Every structure is written in C-alpha cells, then in structure tokens.
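Scroll down for the structure; my scribbles are underneath it.
Removed: one protein chain of the complex. Kept in place: all other protein chains.
To keep things simple, chains are lettered A and B as they appear, and every chain counts its residues starting from 1.
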Amino acid sequence: MQPVLSLRGISKSFPGVKALEDVQLDLYPGQVTALIGENGAGKSTIVKILTGIYQPEAGEIRVAGQGMRFDSAEAAAQAGVTAIHQETVLFDELSVAENIWLGHAPRGRFGLIDRAEMRRSARTLLQSIGADLDPDLRLKELGIASKHLVAIARALSIDARVVIMDEPTAALSHKEIHELYDLVEALKAKGKAILFISHKFDEIFRIADRYTVFRDGRFVAEGAMDQVGEADLVQMMVGRSVDQIFPTRAHNIGDEVLRVAGYNHPTEFADIAFHLRRGGVLGVYGPVGAGGSGGMQALFGITRPSRGACMVEGTARIIRSTAEAIAAGIVYVPEDRGRQGAVKGLPIFQNVTLPQLNRVSRRGLLQMAEEFALARDYTARLDLRAASLDQDVGLLSGGNQQKVVIAKWLATRPKVIILDEPTKGIDIGSKAAVHAFMAELAAQGLAVIMVSSEIPEVLGMSDRVIVMREGRIVSELAGEAMTPEALVRAAAGIDGQGVAA
Amino acid sequence: MNPEANTGASRARAIPDRLPPPLWQALRSWEALLVVVFVLVFAANSFASPYFLNAWNLSDATFNFTEKAMIAFAMAMLIIAGEIDLSVASIIALASTAMGLAMTAGAGTPLIVAAGLVTGLACGAVNGWLVAGMGLPSIVVTIGTMSLFRGIAFVVLGDQAFTGYPPGFAYFGQGYVWWVISVELALFAALAIGFYMLLHRTGFGRSVFAIGNNATAALFSGIRVGRVRFMLFLLTGVMSGLAAVCLTSRLGSTRPSIATGMELEVVTMVVLGGVSILGGSGSILGVVLAAFIMGMVTFGFGLLNVPGIVMSIFVGLLLIGVIAVPRLLRRK
Partner (left out) sequence: MTWLTRSREAQLALAIAVLTGLIALRFPGFVAPGNLMAVFNDSAPLIILAIGQMIVILTKCIDLSVAANLALSGMVAAMLNGAGVPLPVILLADPLVGPPFGGVNGVLVWKLGIPSIVVTLGTMTIYRGIIFLMTNGKWINAHEMTEGFKALPRLVLLGLPVMSWVALAVIALFALILGRTGRGRAFLAVGGNPHAAVYAGIDVGRTQALAFVLSGALAGLTGYLWVSRYAVAYVDIAGGFELDVVAACVIGGVSIAGGVGTVAGAVLGALFLGVVKNALPVIGISPFWQMAIAGMAILLAVAFNASQSRPRGRIILREAVQR
C-alpha cells in the first residue's frame, strides 16, 4: 500500500537545539499510526512541520507520492493535512458552524459567506460522526467532549486526508475517550490516515495499527502494532529496557499531621474527609475531572470551600489563601507547571524565596545574602542544574524548573506536601526519579499527598488510596485491598457484583 | 529529582550565586542608554541656548517633570505588576477640586493638603476595589474612572474655578528648600529613593515583579495577589493626590480641566524609563532618568521657542523609537 503522506530525511533545528535530525514518517490511508517518544523526542516539532507552522531545513514531504512544500498553515490545509489539538484549537465566541468552516466557508453571491449553506453542511458533517449538535450554538456553551466533535468535524470539512490527533484524550473522561475511539474507527472507515500522539500505552494498543518511534529527534523504528509488545516499545523509546519499579519504602509512619473533615464546594466537590500521618503517602486516585485536584487546591487555599474544617497537628486551621496554607505547613506542587509552577522571568533564587519573603527580610528590607543562602541550600539538595542562581528560571529545562518549585516548598519546611499529577507528561526515565524523590520526602517525615490518574503509580507509591468520583470520595483502600481492579471499579462506580451503580 | 538527591548534598555540584556580569552587558542596559541620551540632550541644550546652563533656569526646568514623576514612580510599579491606571490625571482634577472645596469651607493649609491626599487615596481605593476586588480589567476600569472622577470635578465646578488659596499653601509648588532646590524637587528626590527601596529592596516590591511575570504562579507561591494589586492602586491614588497638591499650589487655582492628558505623559515617562508595558520588568532608576530626559527636552525646546506640540511629537517618536530600535536591531 502506498502511504498517503510520507516524510523523508526531515531535519529542523532551533538555536542551540537540534529538534529533528533526518527523521522519516509514513502515514497510510485507513490506518492509525501512533507516534511514540519521550518528551523532547520531536513529536510536537513534527506536528508543526506537518501543519505548516515550521519549515524543515532539509528533507522532503510527499503527499500521495508527490513532493510538496508546506510553507504556511494554509498550504498544509490545502494538501489535506489537519490537526486536532489538545484544547486550544477552537474559538469560543464563534458558533459551531463557524468553527467548522472558518477559513474555507462556502461562498454565495458576491463571494460572501453563505450562512444557510454553512449551517446545513455543518449539520450534515456533525451527523456523519454521530454528533447531534446545534450548529448555531456558540462553542463556549459546549463541553470539552462536544468541542472535540466540532474539531473533528472541522477536520472532515476540509476534506482532510491526514488527521493528526495530538494527545486527544488528555482532558477527556473515561466515557468520552470511548466515544473518541468510535470516532477514530469512523475516520478510518472513511480512509483517512491518522497520526495519533499519546503518552498512554493502553490507548496506543487499543487504537493504533502502526507505530513510529522517535528518540532525541531521531527516527528509531516503525512497524505494525501486532508485531510488538509494550516492553519493546518502551525500550525503543528510552534506548534501554526500563521496568517500572517503584522504590521500596520504610514504612515508619508517625503521628497524625492532617485531618480534613466535611470539605464542600458548590460545584466541585462534597464531603471530602481524610487524615494523614507523618511519613505516609496518601494516593488520591480518580480520572481527570473527578474532583481530586479541586479538593486539594481547596486545602491549599486556591479554591474556597463553602464549608469544612481542617486540623494540622491537632490545631484547627482556617485556610482562605495560599499564604495561610503555607503558614499552616501545607504546600502544593501544581499539575499545570507552565502556568502555576515557577515564575518565569524571575531568577532562581527569587523563586525559591518567594513564599517567605518576610523570613529573608530584616527591618522590612530583603537581605540578598540570606536569599542566596536559602536558595543555595535547597537547590543543592535537589541537584539542580543551572549556570547560576541568578539565572532566569525560564531558561531552565522543564525538569529543572520543577526542581526549583520543589526547592521553594521544601525551604518553607512544610508538614504536608501535595503533588498533583507529579509525573504527567514526564518521560519514563524521569518518572522513576520523581518516585524515588517522593519516597525520600516521606522518609524524612513529610506527609505526602499524591493526586494521580495513573493506576500503577498510585498503587506503587501509596500506603493508602482514596478514590474520587464525581467530586466525592467513593472508596478508601489500604494494604491488600489496593488492587487495580478495586480502583477501577470504585472510580467507575461499579459495585461488587459488577453492575453499574 | 535525582534518586540520591537528599542524601548527597555534599556531592551535588555547587551552583555559583551569580556569574560575573560581562561589562558590555552593563553598558548595553536600558539605563546606560538613557544616561547617554540624557548627556546628549543636555549637551545639545547647552550648545543651543546660552540661557540653559544657569542654576535657576535648570531649577525652573525641573517643574516640568517633578509632578508627573511622582505619579510615574507609582505607575511604574503598577505597570510592572501588569496593570495600568489611566485615571491619574482625573484623580488630580478631583483631588484639586476637593482642596478647593476645603479652602472654600475655610480650612487652613494642613487640612487642604489632607483633603487632596485623602481624595487621591479614596480614588485609588475605588480603582483598586474594581480591579482587585471585582476582577475587572484595569485598562477599562480606569478609562471609566478617568471619565467619572473628572466628571465629578466638572459637576462641582462647571466652568468656574477655585482661586484664592491661602499664602502658606503656595509653599508646596512655589517654595524652595535650599538655594535652587525647590520643594517639589526635594520631594521628587525623596520619593525616588523611597520608591527605589520599596520596589527593589522589599518583599512587597518582589511580589510586584512576581505578579507581573506570572500572576497565577505568584498566587500559587503564596503571594496575596489581590492585596498587592489593591495596595498599588492605593499608592498610585495617593501619589496623584500629592501631585494634585503640588500642581494646585504651583498654579494657585483649580479648574476641572487641570492636568488634562497628563496620564499619557506619565505612561510615556514610565515606558521610556524601560518598564515593560507587558509587566514583569523595570526599574525606578530608569524612570528617574526618563523624567530628567523629558524635562530637559521640554525645557530646551522651550528656550529655543519651539512650540510645545513639536515637543510632544518628539516625545511620541522617542516612545516608539526606544522600543522599536532595539527590536529592529535584534531582528538582524
């Protein structure tokens, strides 16, 4: 079979970085090709080349055997390549129909947009993928899953031959993911070539026909999915064999540090109650959107609970702001590292001292020597790699930025550290380091809360797990009861007899 | 996040606190550029007019910028934090009107001054409440209050004016501390030092930079973002009130159209001083230099009988030029 799109010898570099070097990629009609690689392997660069945002320095792009240049996003769209991105691709203020047809709307008299025709064809397209959405609704009135359907309808509207799905399930619920699988099948049946990018192996094995592996900007291997196993793919990705081994932890669990009772919020969570001991790791499991993050952010003073109480080391604490949470000894390492993590633009040492500016001040004036001392101490413990402590955090790699965030919190000498999806989007090699580090923190007497939607991680790291569903704690598991099946059942709302509740 | 991270502090590689800054980097800094511009302007003026290099004339020249600069210091902090206050000139009008009312009611100089400062503070509190409390965008809010505050001044005064301030009140805008050092110039110098300490040497100033770079991350680092924003609007309000005291004292009268358009000159001064209009960076030293440059250019052009409007072309070109030229060079 001839590939509908094939890349050969593609290279692209940025100042100081060789993002892609001599890579190849083939996409076949009616097949899903999974593009697999760690962070920094060059996946997003290849997507940008395919959609005409970047131009490669070398190599050729062939569409149906014919050499092409994608000089602009328009050129790529005209060649029939379209991308469905994570969340940020569409326009909230435009209608569903306009989102589908923006840039290539049907024209009527005088070259004006034919709105009736636009609505009609939008409805037809949506129905063809089983979506019964009103084309006149504004996009902001839809949920994420429906927005996805609109994005897919848009892809179909330009008569795409190649559909790129970049982490399409990142923000979807379990049920929505299954609807997405059905859609992918529908697209395959229409003969589209699909490039599927995902971190999640279960998805890849569920949906892909072929795979292509990149590593450090180079092509490693390609082949059919049914010829390959999970361990093989991991080995190709990291260049070595990695078993996911979690650190063994000394279970010297101490006194109760934190007790939370009756935390409620009008829309996000209800009846959150749990307790936590020194040296313990509490896993909070639930699919994305189950309310775990919201509950934890309430504990950190970001989300204001409507009622609820919390006690730290036996003292009742009222937490209405992040400053009060930090004062109570509770800190939070956010999931959204880009927006909520380190303050890019400020140097490393200023990031570290940001939560406790009073501590490094004398008579109201900052003492820079003390700031550097504090930053030096905690960044050294985390083995930070940087040219100097005066360097802008934005110039560090993602992993090192995360180290700055953690150093910042450890410097406040917290009692409870909450890690929200600590390994999301992190490559396999670094995951093990994060896990080992969490074990270290617990061994030093911190109480750790880990919010995660990855079952192996939750089971491998936690002493106890609370399972969230629709904003409520539905189960609390410990010891022998902590099995993958138990987690999935609790999170999916399936009772002991296997019947959906 | 190395597995041995915490056990091996001794074997971790030491990171230096700072790298010795290359000399050329210091020379290429914004402030250095401003110093060069200032020297050029000063030299050009000295050559162009024989009246320029005269202590009393130079002292007079400082009145061109001292009142604006008082507000510009607070505005710089506000802009660094990612906000803006376009209502400052209207706050001057309202504060000046309040002083006029106090004067009419028979108040003495201290009460008149207090009326101006308190009005400025109150206006700042309104802006701060709308922006920090209600979460509205500052540019729209302050366009609104710009109209509201001056509107109230117009309602009170119509086409009338307050005149006849007590003689003691003239001290602020017309008095001298020592020799050629006017009260306003002394205030300017003291405020420059005060704001330098506040922005660059205190935790509050650090929070301002953090918020301007990334307000969400600052919030997630325990900064009381709303409170800092509110305080900044209060500060800008009070500085506008102080500028109103000086300006009213200097002019000796209050009209509702007082200080019209001054907000743009203040913002220009701040941006010319190297403060990023997008927030996150800037320095008080830059604003001080920008104030001097704008003051000297105005004065020099005045000595040469160049009309004020040509001067404003120059300021407009300067504003765009100082931002455009580095960007053009970087593109090459």
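Quick notes on this structure:
Quick note on the criterion: a residue touches a chain if its C-beta (ideal position, glycine included) is under 8 Å from a C-beta of that chain, and two chains touch if they have at least 3 such contacts.
This structure is a prediction, so every number in the text was calculated from the model and none was measured.
The chain omitted from view is touched by exactly one of B:L19, B:A32, B:V140 or B:I181, namely B:V140.
Listed here are the chain A residues that touch the chain not shown: 51, 53, 72-74, 77, 83, 85, 88-94, 98, 102-103, 105, 111-113, 115, 265-270, 289-291, 294, 470-472.
Against the chain not displayed here, chain B makes contact via residues 84, 130, 134-137, 139-141, 143-152, 154-155, 157-159, 256, 260-261, 264, 267-268, 271, 277-278, 307, 309-310, 312-313, 315-317, 319-320, 323-324, 327-328.
Quick note on the criterion: only the chains that are shown with their structure count from here on.
With each centre defined as the average position of its C-alpha atoms, the distance from chain A to chain B rounds to 42 Å. Of all residues in chain A, only 247, 300, 302, 321-323, 325-326, 332, 334, 339-346, 349-351, 353-358, 361, 364-366, 372, 376, 379-390, 399, 402-403, 406, 408, 430, 432-434, 436-437, 440, 444 touch chain B in the complex they form.
Within the complex formed with chain A, the residues of chain B that make contact are 1-9, 12-19, 197, 201-203, 206-207, 209-210, 212-214, 216-224, 280-281.
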